[in-house]
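The next block holds one structure in the form of structure tokens; read it before the comments.
Note that one protein chain of the assembly has been removed; the remaining protein chains are unaltered in position.
Going in written order, the chains are labelled A and B, and every chain counts its residues from 1.
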Amino acid sequence: MSRRQLMVAAVLLLAACALPFAVSDYRTFQFTLALVYATALLGLNLLTGYNGQISLGHGAFYAIGAYCTAILMDQYGVPYWATLPVAAAVCLGVGFLFGLPALRLEGLYLALATFALGVSLPSLLKYHDLEKWTGGVQGIVINKPQPPLFFSSLGLPINQDQWLYYFTLAVTVLMFVLAWNLLRGRIGRAMVAIRDQHTAAEAMGVNTAMVKSLTFGVSAMYTGVAGALGAIAIQYVAPDSFNFFLSIVFLVGIVIGGLASISGAVYGALFIQFVPNIADEISKAAPWAIFGVFLIGFVYLMPTGVAGAVRMALARLTRKAQNP
Amino acid sequence: MKLKLAPIAALLAVALASPAALAQKKYDPGASDTEIKIGNTNPYSGPASSYGTIGKAISAYWKMVNEKGGVNGRKINFISYDDGYSPPKTVEMVRKLVEQDNVLFVFQTLGTPPNTAIHKYMNAKQVPQAFVATGATKWNDPRNFPWTMGWQPNYQTEGRIYAAHILKSNPRAKIGVLYQNDDYGKDYLKGFKDGLGDKVGMIVKEVSYEVADPTVDSQIVQLQASGADTFFNITIPKFAAQAIRKAYDTGWKPTHYLNSVSASVGSVIKPAGPEKAVGIISTAYIKDPTDPQWKDDPAMKEWETFMKKYYPEGNPVDPFNVYAYAVSQTLHQVLKQSGDNLTRANVMKQAASLKKYRPETLLPKIYINTGAGDFAPIESEQLTRFDGQTFKLFGEVIGK
Partner (left out) sequence: MEAFLHQVLAGLATGGIYASLALALVMIYQATHLVNFAQGEMAMFATYIAWTLVNAGMPYWPAFLLTVGFAFVLGVVIERVIIRPVENAPVLAVVVVFIALLIILNSVTGWIYTYTIKTFPSPFPTQPVFGKYMSAHEGGAIGVTLVVLLALYAFFRFTPLGLALRAAAQNPESARLVGIRVGWMLALGWGLAAAVGAVAGMMVAPIVYLDPNMMGGVLLYAFAAALVGGIDNPAGAVFGGFLVGVLENVLGAFVIGNELKLAVALVLIIGVLVVKPSGFFGKVLVTRV
């Protein structure tokens, strides 16, 4: 990472840390959700943007992560932060297992398979034989985490919403750094090679089957951790919160944010968190129509996503600076 | 000696004015001398969007009230957001209403999962979650959740009423059940099974469907094949119409119990075909706008005028719009009773002090009663039977 990129990242991180003290609890809560979506979108972007495997069912992994957390907290009294590694491990496994048969499918067929996953998961969650685990249609209510006593003992009062924000921020930053590392390395290059020239990659000795399945697993893990964080932030999970529309929203998020881009995940998350509210303020009668118009507008103006547009703008600026 | 009237008059004036002067105005956030802010979420989009007309009708009601001078001289600022029936969105929107819009209380939030998601939050923040739009049983728990109150008769009670009727009129019935696979369907089913008690074996087949399913034809065929001669139909209007029509077309003629959510002549029976619906039994607590027996009823005429003037784009055959009117009238009464004491605690107190109150859009002999230990405003309903033209009430009013 160049020095300039490092400085930008540091500035952003500082701003993010200062946020809860500058805005109301309600806004802090909204930004917590935006962070959650950023992690979820990063997961999907790893799979679809960097590896070229389309998924119309990532909402399912989000749901699995959320339910892991909810069940562990509600039935086994596990503290909220300890549920995250479990959710990560479970989703990694499920994603990998799903990725194996998906190797045979491509393009539209993979889309259908993931579509099927996204659509059927709510039915599975409601299945009456699984009800004593999942709470069935009533869902599971969990308790809001308290900030550790450490802070109040230091005389620094932070409330529950602020604590949740920092907790989510810490996990999100960690996940982003891990992803950045992964993409920079050998596996990351293999992922992109498979996306761009599948046969050539195989001819060069890349174990495409392994990489593709692993990518599925890691991608599911990211979205699963996001789901777990989301469950903690909302303190409630129910099957119909994770319907097919959620998977569509994730797909929209990565396209608008920018495919194959880490910063794209952040832009996309801000879009899907805040633009529906803006659309609602513009038109009470048909807010989703306004949202659809926003979508089309963004795609027209920035076909490579916000990240792509930012990249092009920066490139033009530096070119101008170099050739005054 | 002439009585000095002026000093006596002055004394009287002071004596009479004092209590009024002593009754100060008390406000919590959202209330002021000129307005009362009320918050709401409704599914205006998504698969449950057919319920969204309730929020729109309520909004129209308060517009009407404002034009007539408001409540105790204050205008009602009714703020309603779309939550798409998605609990995370409900949490976000309700937090916005409470923390950013500073509403006095939240009214008629719709759906069991959405309300479950905000249940703890509202009680922790001590903001009333008033007259929630769901028939689940858990809203009547003043000891643990003193800031939450339901309104409509709960689904389990209704299920029990049908079970009792079957046990009495056809104790050897073979029952088939079709239910929506969500909290609404399962709540009805639970009440029904509880009502059958140890005779729950009378249910020979229960089949479910999802809201996203295109038709329930396959489910009806399954029920017919099971040999059931009694049918408990727990479906929302679109599927209720399909079920009624398919049952008739396949020649299955069970004793048909239809849940009250779908017992509407205009939204369900007419599309299905009235001749196919003769004999259907349901319960009701609100007047059906398409029922000819209320054609000249003054309360319904008032409602029709309201719809024409304030909510013309609303559907005049949709009973959800009468529901919205009735529950708004109830809140209107609560606000009137609150007078100038517009604290959140007082609003809850007044909501829990309704004695034999009746908005006239409710069926005759149905009353709203609440108390410190009774957070279930409407607990009575009456059985009705469709005779080809209207749902005729029969039997006694059941419940308190």
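Rule of thumb we're sticking to: a contact is a pair of C-beta atoms (placed from the backbone, for glycine too) under 8 Å apart; a residue touches a chain by one contact, two chains touch by 3 or more.
It should be emphasised that the depicted structure is a prediction, and the values quoted were computed from it without experimental measurement.
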For subunit B, residues touching the missing partner are 45, 47, 49-50, 52-53, 181, 207-210, 212-215, 217-219, 221-222, 224-225, 237-238, 241-242, 249-251, 267, 270-271, 313-315, 317-318
Had the left-out chain been drawn, it would touch subunit A at residues 48, 54, 101, 104-106, 108-109, 111-113, 115-116, 119-120, 123-124, 126-128, 199, 244, 248, 251-252, 254-256, 259, 285-289, 291-293, 295-296, 299-300, 303-304
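The working rule: only the chains that are shown with their structure count from here on.
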Between subunit A and subunit B, the Cα-mean centres are separated in Å by 38
Listed in rising order, subunit A residues that touch subunit B in their complex are 24-26, 29-30, 33, 123, 126, 136-139, 141, 144, 230, 234-236, 238, 240-241, 243, 245, 280, 287-288
Touching subunit A in the complex, subunit B uses residues 44-47, 81-82, 85-88, 91-92, 95-96, 99-100, 112-113, 116-117, 119-120, 181-183, 186, 210
